[in-house]
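Complex shown without one protein chain; remaining protein chains in place.
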Amino acid sequence: MTDQTPTNTARSTLSSAKADTTIIHVEGVHKWYGGFHVLKDINLDVAHGERIVICGPSGSGKSTFIRCINRLEEHQQGRIVVDGAELTDDIRQIDNVRREVGMVFQHFNLFPHLTVLENCCLAPIWVRKIPRKEAEATAMEYLERVKIPDQAKKYPGQLSGGQQQRVAIARSLCMKPKIMLFDEPTSALDPEMIKEVLDVMVELAESGMTMLCVTHEMGFAKTVADRVIFMDGGEIIESAPPEQFFTNPQEERTQTFLKQILHH
Amino acid sequence: MTDQTPTNTARSTLSSAKADTTIIHVEGVHKWYGGFHVLKDINLDVAHGERIVICGPSGSGKSTFIRCINRLEEHQQGRIVVDGAELTDDIRQIDNVRREVGMVFQHFNLFPHLTVLENCCLAPIWVRKIPRKEAEATAMEYLERVKIPDQAKKYPGQLSGGQQQRVAIARSLCMKPKIMLFDEPTSALDPEMIKEVLDVMVELAESGMTMLCVTHEMGFAKTVADRVIFMDGGEIIESAPPEQFFTNPQEERTQTFLKQILHH
Amino acid sequence: MSETTSQITPARAKPWNDPRVRSLVFQLVAIAGVMWGGWTLVDNTLANMEARGISTGFGFLEQSAGFGIIMSLIPYEATDSYGRTFWVGLLNTLLVSGLGIVAATLLGFMIGVARLSSNWLIAKLSLAYIEIIRNIPLLLQIFFWYFAVLRNLPSPRQSVELGGLFFLNNRGFYLPDPIALPGFGWVELALAIAIASVIALRIWAKRRQQATGQIFPTGKVSLAILVTLPVLAFLATGAPLDWTVPELRGFNFRGGITIIPELAALWVALSLYTASFIAEIVRSGILSVSKGQTEAARALGLRQGLTLRLVVIPQAMRVIIPPLTSQYLNLVKNSSLATAIGYPDLVSVFMGTTLNQTGQAVEVVAMTMAVYLTISLLISFVMNLYNRAVALKER
Amino acid sequence: NTTLENIREKGHLQCGVTSGLPGFSQPDDKGNWTGIDVDTCRAVAAAIFGDASKAQFTPLTAKERFTALQSGEIDMLSRNTTWTLTRDASLGLNFAGVNYYDGQGFLVSRELGVSDATELDGATACIQAGTTTELNMADYFRTHGMEFNALVFDTSEQTVQGFAAGRCDVLTSDRSQLAALRSKLTDPNSAVILPTIISKEPLGPVVRQGDDQWFNIVKWTLFTQVNAEELGITSANVDEMKSSDNPSIQRLLGTDGDMGEKLGLSADFGYNIIKEVGNYGEMYNRNVGPGTPLDLERGLNALWTEGGIMYAPPVR
């Protein structure tokens, strides 16, 4: 199964152009939940510094896909290679990959029993074995970058949703990951808060971080994405630079989807 | 404190013009939460059939204010007279007022253990002592009016947010209230559902019901409001008919606020 | 404006509609009711006791008890007073409750975690344990353990013996009783030094971690210090410790420390029974921590063990504490079942023998209930303090 | 209200007994109680109502018995209770007589090879809770300069189980019980009853203080049974005896005199007692005497005329 013929348009010209600096390599990945086929033959190469937005209807497998990239879900067929390490059952390997991959969840998933600062320092101290002082300094740096240094001593429960999501981003950044995964980072937020978070993400994108982002914020996609990927029914239907994606989608399903969300 | 000099522009020309048919009279109302001064010298007269939209930044006391009108919160100074009855400690009085005032909450607050129909009939049967048959007939009428007669036998948990909010409106209407209070009735809804609910509210407004509505749906305000009131920091800052409010706000704070929400 | 206000109904509420007046009346009625009830109760009791010639007052506490008690943490003779039997019983209750709480907590946590084990056999066995132990009355379990333990132990003459120092038979487990000789002060000193240096080590390790990021294996090193230093001192000063070794004289062993089978059986039964409840509490506590938390921790690269220790357990604790408190209270109350197997706890000694000898039921029962109330309130208080400390800070 | 009036009103006599002690009070699985203590209650019920079945029984543990009597929960306590000064004087109770003279003895395992109580230094003793046995043990060992460990159980069942399991060297109890308890052992021959008797245990019914009429009724019910045995009246011949011309018998059976009225009872209360329950000797033999599981000789409990100390004042 590993030498699958490329049946879809996912490996577009762009990715092959940047293939020499590939940091994520996904090849013929299939996944099932019981008998339910969630991911069907996913192929994707992400280059260093590339910024990819994934969109698609609910239940199309977007979350599942990016969760496979840091092995929060196991794929059952195909290969995923992240930063040169293939994801297999090897726990060491997985832990190594996870260190390099930051993830921001839709519901923040901050640790409510720790302060914002402690949230940010936890992994650097226990995983990277960085001295606490140093870890705290780094954390403060990132908290400043997401513009909430004054909340450092508070507990997550005391912050607004937008602030919490910014802490979640800072927490991931503190591990200095090579890749950031975002799973609908703004969909649990009030309209006012969305902007705060998007601003931070745009800034991050501009600094050249490799990013995979599941989102329906089309404004964001237009501004920062190198490529927009459209998934449906567990397949990658279309993959194109944003200009082309929004103005001239190739597939019919993409067209109907775009009509729906842009109209809304 | 009751003979306060009018320190703000709230008692606008409109209200005094309709003074003979005043149904809600609010005079010099102050309220504190512990040491925190939430409402500061609120004065407002609402005429029969008037439709008022209240807006303002978060925490400005909008909810607190309309909750004072049916005594879900107690005010500590000033007078509130609703439909000829002053709100004091007298429980009878309060119950009488509440019968005449319907309230629709942001989070619907439907009773999950009762069907939609039972939700609607509960108060008419137990408070107004209307025979069940009759109450059910009325309820079905209002459910038709909010366009969900077919959901009558379902439980709230089985409905979408927009449907739930429409049930909440029907539930209030079944008491045949003279006044309806809405506290951000659409802000807990998905964008698709908002329209459903706004449509119902517009229709209601057209039927001549007295309405106080806290909302940031400026489209709604423009279409139906007789007056838009802007609150900030517990005070009424500005009160004007929508045309004037949106095109030519008098106060600086209103201007910045409008800029913010219309821009977003 | 004024013309609108003129037709308004008066602002004053009728007194019977004013909630403040209503609640005042309710409360006054309640106070009166309770006072009247309390007074008639006391009055009746006094009148009845007077009429039946029952002696009252706490004078009996001074009288000589005249009966023996098999186990006492404080010196007790048959000639001591009834008041002393109260303390003997109380201390025995506290002893078995304390031991029970510790064991039940440890066991309960273990089984609770085992219930979620990936080993199918372990998980199912834990489930079986919980479902069997939880659903059988404790009284029966106490009988079971008592007679199971007794029947399987040899008589004193056939004692199981360990190095001539420890003896196990159906009269109990006998240990040598240490008696400090003059030089023993050095050993105590060494222990103190060891404790101090462990504290210092911990502080140093924390500082070093903050400075350089290296994590020092404080746990193992501390243990080593705590053991070696006192042992070295002990050997260096020529083992200045004497032991009263239990020896078989007549029917039984004398000397040394004895752990009687009643204590052991009660302890085992209470611990096993309560542990089955604690296990369920722990399991639901762990499950109550949302999957998102584990995922977030794993996504940050924290390993399974660290995830449990740093993220899951601290959050589970706040779900666990309140029901855990109730279990502790239950354990203390259940220790009163001791009376069924002859363990001399408060209910058995004081509300049993002493009550029977003196006949002063009202006083004795009141004292006993007061003790249980105090213990319960103390436990609740301590657990509430802890709970407040681990409670989540919210807006 | 006097106790007697209360009982008449209720229609039955509420009597406190043990929850199961062979020969003294024990229910069968139909709810019928038997035993010498039970018969004492039934005799009192017969005296009051002319119907022994009007007695109802409340099983009590040792530690509950006095409280139950003091509180009025029961009308009389007939639960092999030892008559002592403290109990008589400070518990607000009165002992109405003795229905069984007992003494405390020891049951020891045969393999210990003990033949006398003085060899028991350092022993562990299984004792049943809330009895004078605890105090007697402490006194006995103290006066003999011996040590012992007292292990106190709540019920006799557990006491004997503890002994059977080897938890203690010696089981101490009233001698009347030792035989019955020994019979519960898997091998009754593995244990022996020592000849030593360390205490006097006069067991008898108890009533509350302050109602002398009731006290007298219970007391004279007992005396009536003893006197009847002395006069040769049994439940079998009581009807014939009614026509006896012995004045003592006539007074006892109520065919002559107003003995009953003096107690507030009917004239023929004595006849009723004997007819329904029998004389003391019958009661003894039926419950604990030779041929019963307890198989106890009369001993001290024989009539004074036959070398025992059962002696009743005359009905006169």
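Lettered A, B, C and D in written order, each chain numbered from 1.
What we mean here is this: a contact is a pair of C-beta atoms (placed from the backbone, for glycine too) under 8 Å apart; a residue touches a chain by one contact, two chains touch by 3 or more.
The working rule: contacts and distances are computed from a predicted model.
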>> Name the omitted chain as UniProt records it, choosing among "Amino acid ABC transporter membrane protein 2, PAAT family", "Sulfate reduction electron transfer complex DsrMKJOP subunit DsrO", "Mannosyltransferase" or "Acyl-CoA dehydrogenase family protein".
In response: "Amino acid ABC transporter membrane protein 2, PAAT family"
> Out of C:Asn48, C:Gln63 or C:Thr244, which touches the unshown chain?
Replying inline: C:Asn48
>> Touching the hidden chain in the complete assembly: which of D:Gln56, D:Ser266 or D:Asn285 does that?
In response: D:Gln56
> Pick from C:Leu106, C:Ile132 or C:Leu162: which residue touches the chain that isn't shown?
Replying inline: C:Ile132
> In the full complex, which of B:His25, B:Lys40, B:Arg98 or B:His216 touches the chain missing from this view?
Replying inline: B:Arg98
>> Applying the definition given at the start, please give the residues of chain D touching the unseen chain.
In response: 1, 6, 19-22, 26-27, 29-31, 56-61, 64, 67-68, 70-73, 154-157, 161, 180, 183-184, 186, 293
> What is the set of chain C residues that contact the non-displayed chain in the whole complex?
Replying inline: 23, 26-27, 30-31, 34, 40-41, 44-45, 47-49, 51, 117-122, 125, 131-132, 134-140, 143-144, 147, 329, 333-334, 336-337, 339, 347, 351, 361-362, 365, 368-369, 372-373, 375-377
> Considering the entire assembly, which residues of chain B contact the chain that has been omitted?
Replying inline: 70, 72, 91, 95, 98-99, 101-103, 105, 107-113, 122-123, 126-127, 155-158, 164, 171-172, 175
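Criterion: only the chains that are shown with their structure count from here on.
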> So, what's the distance in Å between the C-alpha centres of chain C and chain B?
Replying inline: 55
> At what distance in angstrom does the C-alpha mean of chain D lie from that of chain A?
Replying inline: 88
> How big is the gap, in whole Å, between where the Cα atoms of chain A centre and where those of chain C centre?
Replying inline: 50
> In their complex, what parts of chain A are in touch with chain C?
Replying inline: 70, 72, 91, 95, 98-99, 101-103, 105, 107, 109-113, 122-123, 125-135, 154-155, 157-159, 171-172, 175
> Touching chain B in the complex: which residues of chain C?
Replying inline: 1, 3-5, 7-14, 17-20, 22
> Any idea which chain B residues touch chain C in the complex?
Replying inline: 16, 19, 22, 25, 27, 45, 79, 81, 84-86, 88-93
